[in-house]
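Take a look at this one; I'll ask things after.
Omission of a single protein chain aside, the complex is shown with its protein chains in their original locations.
Right, chain A next:
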Amino acid sequence: MIRLAVLMWLALGGVAFAETMRLAVTTSFHNSGLSDVLLPVIKAEIGLEVQLLVVGTGQALRLGRAGDVDAILVHSKAAEDAFVAEGFAPYRREIMYNDFVLIGPAHDPAQLAQATSARDALKRIAAAKAPFISRGDESGTHKKELVLWDAAALEVSAFDPWYKAVGAGMGASLNTASAMGAYILADRASWLNFGNKTGLALLYAGDPALFNQYAYLPVNAVKHPHVNAAVAQALEAWLVSQNAADLINGYSINGERLFSFNAQN
């Protein structure tokens, strides 16, 4: 009996027999629900068990730098280019895109619904001093938000207490925005898949400045010899395949498409 228990205990320790790899992804990608669709298919088709580490883009790049993951899937072009330039990844490969949207309280005190551009929308929030939740965690969404404030010629550090950096993932930040009736920048996929939309509504979208590109970066095996470059390659080949394209383009919530495949073959 005790021996059996010990055996079960050890078995649970989990020696996985399928080939595994570690992929750091952004919270926005995971919260969208797309990973739940893709991972089982990847396992079935190429026998690869992808272990996801769900973190912000900043932390994902850190994990890649330290060699703790085999590849990363993130959405912040400037940070990715720097990552490649430093030699931590041989290249970046664009996989798919969607867009960022501005979410806010349904009664819309800052009149975002009448905004003519993303820049104008942010100016309206600042003028109304309406509460605004910032991710504040160096994630791709956070970096995008800072670029947008900059484009609107507004200085984040000069904002009054209405600007709140919560330092949390996409879902947690949306929860905070919901509880406070605040505005927030989110990616469309996370917003559509979010379960606690109480009092919130999508108020502005459509400016080309809100484009959101996701890219895949295998970690450089020359710098970190222990990374499993072969499986990272296999996953990349699958991610740019027609099969992946169909699944990514076909993923929708309430009839709304979340991602558009745009990998170049």
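The rule we apply is simple: contacts are C-beta pairs under 8 Å (C-beta built on N, C-alpha and C of every residue); 3 or more make two chains touch, one makes a residue touch a chain; residues count from 1.
Going forward, contacts and distances are computed from a predicted model.
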item: Protein name as given in UniProt for the chain not displayed, "Autoinducer 2 import system permease protein LsrD", "Transmembrane protein (Alph_Pro_TM)", "Sulfate/thiosulfate transporter subunit" or "Acetolactate synthase"; value: "Sulfate/thiosulfate transporter subunit"
item: Option from A:26, A:76, A:175 or A:213 whose C-beta touches the chain left out; value: A:175
item: Interface residues of chain A (partner: the chain not displayed); value: 9, 12-14, 16, 22, 27, 31, 49, 51-54, 65-68, 169-172, 174-175, 178, 193-197, 224, 226
